[in-house]
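Worksheet: the structure to be examined is printed underneath.
The other protein chains are all here in position, but one chain of the complex has been omitted.
Labels run A, B, C, D and E following the written order; every chain starts at residue 1.
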């Protein structure tokens, strides 16, 4: 069984992120099992609930959501990298607890990267 | 009259941003009038209401707020660069209109950069 | 807008695939639409923005380079490219827009020095 | 945690002042705390992380390099630096941590090839 | 062990290609993707190919086409797609991304 984990460090507005998504899609089509995607550094911006990309451009968030929902790929965002960039699932707005991270993403610690590294045949950083 | 506008393109977690702040403080101390700071590219992350920096590290947001409040320096964040990074003063959470941009910052278009360029003796990009 | 017109230079240092290339173009068009005299400089990897026959749609990126054909509409006529940057990349002076002036590094530096505001992306 | 132990390499390519240097260190310490065999490689500008007498507090940056003195506590004993990267920067092998092994590019490449997971920051 | 090197930057902009080649060993594979395709005409890569042959170097065809590099390059490096890259990932023992 070919298993793979992916580390994404590039933001949603970079073509480098499109490459990562297309690589994952190819891997799925070839029967590779994706154990998870770990978003680190600027990669965490992909998980932002509110980032907007013009309609006529590649919709990165839509693609990540589809990978999560249609292929059950866990999407982990690093908690410390997120907090540095204003992203959190525990923010308070108007005295209400809320989140600005899309629901398809799980806020995780770096320990999850260790788990993904040891449980997968290959780790590829994008 | 020495007038200056500053363009900041670096994020709050970069030492490059600390340099920009210290340069502005030096300019103020020397009697230079700062017409405004324009945050562009990753610079807009400085305006995030929710970005967190550990207590024992340099508090970039606190410094920007002080420059705005104590020295009346307008802090403009580029609207399109902000939206790409999930920052907006018109987001809807739980059916309520809200913002995730700190109140010391003004959401502006690139036209503001033109205004700052023409009204200042010098423009310095950081 | 105050009347103090400045000569603005946008120094392009990023390939077309870098997000900053689009930022530089947006900035250019805004200065132009506010009728500020603006010049474009392409140096280093920035020269790749001018190369003919690129097709960003192949990598699912919107082809914002097409917008550069509107430069003449915006009266953007000062477009300079560094000859050495082309040569070191084995690139011919074959561009997808008109009126690009290929300058020696010395001429390029001279032109750049005529501007009061210089932003580099 | 599953039992499939991997040999992990963190390849450091950024100077101490780059945010990614801190990210690399955080990642290193996590792998170590989960008792994964981990090796550190310093190449290119990354070698600057090891240079003695730096003082990041001068530029108001928290001196995270001090944390590197905890490497022995975490049993991180494989610390390699590329000799050519030092030489081309005119840097002496004068480091602020112990047990750093200066390797020729060939030895450096050999060691790197012993690892199944390689992350570069 | 056999390493798959993914190069995503231009050697005109970063030292990544040079640092990558410094760690390259005979059984390794080098794939140029994204801006790494700009290296197809770079002297460092061409010297490497002269000394080691072109069979250990590939580039992603779409990534080169997007950058008008496919026609610019005269080297006989393999044009591959992402499916081939996925297969290479498992044929090699580990991956280093130079970006």
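One rule holds for everything that comes next: a contact is a pair of C-beta atoms (placed from the backbone, for glycine too) under 8 Å apart; a residue touches a chain by one contact, two chains touch by 3 or more.
Fair warning: this is a prediction, and the values are worked out from it, not measured in the lab.
Of the chains on view, those touched by the hidden chain across the whole complex are B, C, D, E.
The residue touching the chain not shown here, chosen from C:67, C:101 or C:116, is C:116. Although one chain is not shown, part of chain C still touches it, namely residues 11, 13, 43-45, 82, 84, 105, 108-110, 112-118, 120. Interface residues of chain B facing the missing partner chain: 2, 4, 9-10, 15-16, 19, 22-23, 25-27, 29-30, 32, 121-126. The omitted chain makes contact with chain E at the following residues, 12-15.
Operating definition for what follows: only the chains that are shown with their structure count from here on.
Shared contact partners of chain C and chain E, listed by label: A.
The chains that touch chain B as well as chain C are A.
Chain A has its Cα centroid nearest to the centroid of all protein Cα atoms in the structure.
Using the mean of the Cα atoms as each chain's centre, the chain most removed from chain C is D.
The greatest centre-to-centre gap from chain E, using C-alpha centroids, is found for B. Each chain gets a centre from the mean of its Cα atoms; for chain A and chain E, those two points are 26 Å apart. Centroids of chain A and chain D (each the mean of its C-alpha atoms) stand 26 Å apart. In chain B, the residues that touch at least two other chains are 11, 13.
Across the assembly, chain E contributes residues 34, 63, 94-95, 97, 99 that each touch 2 or more other chains.
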